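Missing here: one protein chain of the complex. Every other protein chain is in place.
Letters are used for the chains, namely A, B and C, taken in the order the chains are written, and counting of residues starts over at 1 for each.
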Amino acid sequence: MLEIILCIVIILSAILALIQKDLLKAAILTGITGASVAVLFQVLLAPDVALTQAIVEGAIIPIFIALAVKKTQRSEG
Amino acid sequence: MNELIPLMVIVPLMAALLISAFSKFNTVTKIFAFVVAICLPIIPLLSNYGFHYFGGYEPILDSAVNMMYHPAITYSFTFLQQIFIGAVGLLTFLVIFIYLTKYRKVSGPYLFLLFLGTAAVTAMLLTDDIFHMFVFFEILALAQVGIVAASSIDYSYEMALKYMVLGSIGSPMMLLGIGFLLALTGSVNVTDIAAAVHNGLVDATSPVFLLSLALIFFGWLYASGLPPFHTIKSGIYSKAEPHGAALLQSFTVISMISIVLVMFRIYASLPIFEVLIVFFSILAMILGVSLALTQTDFRRMIGFLAVGELGFIGLGIGLGTNFSITAGLFQALNEIVITALLFIGFGAIVNATNEVDTRKLGGLLAYHPKVAIMLLIGGLAMAGVPPLSGFQSKLMLVQASLSCGFPEISILAIMVSIATFVVFVKTYYTMFLKPKPNDLELEGKEVPKAMIFAMGVLLIIVILLGIFPDVVTNGISNFVGGIL
Amino acid sequence: MKLYDQIFNVVKQFRKLFSPGPVTNADVSGSLTAEIFLIVSLVLTAILLRHVNVLLAGIFTLVLAIVLIYSIPLIPKFKIEQEDSLEKMLFYAIITLALIGIFMYWGGNLV
Partner (left out) sequence: MAQVQLVILLTSVALVVIGFYSAIFIDNIIKKIIGISFIEEGVNLFIVAIGYKAGGVVPILMPGMDTSWFASNAAYPLPFGLVLTSIVIGASTLAVMLALVMVLYRRYGTLSTKVMLADTSKREEYDE
């Protein structure tokens, strides 16, 4: 059951990230996708991959995107 | 002396890291880079043929099914690897020599990128592990982007970003194909996968196996710049510094042949594999040469010509006989040398005139006769004029396609050669022979001596390979006999 | 004479290819060569279909040749499709991936 909920969260947050007008929110939603994938890796018996994924995709990449947004512009267009 | 095999990758990799760490000591960096660059072509010449197993894990014989398993990442070093690593090492040496003599203050990160790219292509040639190859392919892509972005030409950042975005479509697809293969066979070692396919452990007609071919093939198209990626490949050649472009095209050629040889070993039993390769090679030849004919920027033109010549390599491998694959690999070696010669030569002209539009150039023969003559011989070699090296490989390709029963392909190859000749003669005429435009300033601008030296070395190789092709083709033919 | 006029108009259309800037005779002759090279090489490639079916190859080659000759100039159309804007490159890359995938999945065992 947990897997199915996680899969739905992953796909929903991925779609929401792409229809968001505010790029900062899009960055945070990317982090949610990454973190949910990390939990899914734990369910799939890969704890070492889950740790790396949680740090890289859940924390570092949203921060990179947020920095890029801060240096450029926040709204789309 | 099999300990030298991993050193071929480790030496440029360590040199790259050390140079970027200590780049504030200018003179030391220069001397160190020069010494390492000399070592690069020498190490493969000294090393013996053989295998190297990382971690010392020898292959295990499974007595139940009587098959070998390779638990370690394996580097195999044969004549083919020796000749190509030697060629890339020599080219890296020449490029670094040009770079070191051009600037008084060298940039550590740029040298880092050049050495990193060389290490990556060397590992791609040596390795027998398909995922290891993918990792170094990604490193190579990053190094290529860095080399393009480091140039001072307009729009180089845009081109680098476009290359990266396209790459992040292409390389995950290749990874997905590797994942399919892993799901089917449970291994990433190419020898193991090939043995599993040939012994019937994998159903060669299953959709998963066919889709893995489709995905890895798409990654190969991205790596080698065949259509639909020919525009971006010619674009990054034209936006890099000339000596960087000479190295970039050798990276492209080597990643192309190393991936296609791996694919050939795994998928050679599928007839559709050869159909796909021949189709895309013909497309590359037609599109590359016909677009090169309409360019006015001569760096872009050489870029499209280089893509068109890649089609010949693919054609030789796609025909699938021993003779044709030998011809294709020999053409790859010739292309590395000849295209590097052309990029460096036209780069020397850019250096002396600060102009890339052929419409604004003219009359350069009187000012730079040495460059003009060397470029002429290089262009004739690319078009396939005897007795230069391009002639030998193209003749072999035409013979191979005739003996396979495809006379249309032979006629097409000859036509593409003629069109290449037209492109070259047209550009040569507008740049060197046409009367000089009045507003072109040429006085007091010299071509760097290092560039002329590099062109001279490459020209000697072109002529030697043209007169004695057997030195290379016999060894390559033996190698091809081993994988067929 | 109609075909001759058409070819003559091709030369006029090449002017747009090289704008901005003057059009030299070397550029125009290069573009004409490219035009002829493109038609001949595509027709020659179509003959390769004879390994599948001889009749199909004959009909296809004739139709292709007629269509190509009556739709000159080809090079301006070709060049517009192969400029280096990211959108066009991404579009063609993904279309090619889809075509290879479909071709392999349903046609991989037929050849």
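As a working rule, a residue touches a chain if its C-beta (ideal position, glycine included) is under 8 Å from a C-beta of that chain, and two chains touch if they have at least 3 such contacts.
Since the model is a prediction, treat every value here as computed from it, not as a measurement.
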| item | value |
| --- | --- |
| Chains in view that touch the one left out, judged over the entire complex | A, B, C |
| Touching the absent chain when the full complex is considered, from B:6, B:59, B:86 or B:179 | B:179 |
| Listed residues B:116, B:188 or B:352, member touching the removed chain | B:188 |
| Option from B:39, B:67 or B:161 whose C-beta touches the chain left out | B:161 |
| Per the touch definition above, residue among B:233, B:300 or B:394 touching the missing chain | B:300 |
| Touching residues on chain B - with respect to the absent chain | 131, 135, 138, 141-142, 145, 149, 154-155, 157-162, 164-165, 167-169, 172, 175-176, 178-179, 182-183, 186-188, 235, 297, 300, 357 |
| Touching residues (missing chain, whole complex) on chain A | 3-4, 7, 10-11, 14-15, 17-18, 23, 26-27, 30, 33-34, 37, 40-41, 43-49, 52-53, 56-57, 60-61, 64-65, 67-69, 71-73, 76-77 |
| In chain C, positions touching the absent partner | 20-21, 83-87, 90-91, 94 |
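Basically, only the chains that are shown with their structure count from here on.
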| item | value |
| --- | --- |
| Centroid spacing, where centroids are CA-atom means, of chain B and chain C in whole angstrom | 27 |
| Distance from the mean Cα position of chain B to that of chain A, given in whole angstrom | 37 |
| Chain A and chain C, separation of their C-alpha mean positions in angstrom | 44 |
| For chain C, residues contacting two or more additional chains | none |
| Shared interface positions of chain A, touching two or more other chains | none |
| Interfacial residue positions of chain B with respect to chain C in the complex | 159, 162, 165-166, 169-170, 173, 205, 207, 210-211, 213-215, 217-218, 221-222, 227-232, 235, 270-272, 275-276, 282, 285-287, 289-291, 293-294, 296, 357-359, 406, 408-409, 411-412, 415-416, 419, 422-423, 426, 429-430, 434 |
| Footprint of chain B on chain C - complex, ascending | 17-18, 21-22, 24, 26-27, 29-31, 33-34, 37-38, 40-42, 44-45, 47-48, 75, 78-79, 82-84, 86, 89-90, 92-97, 100-101, 103-105, 107-109, 111 |
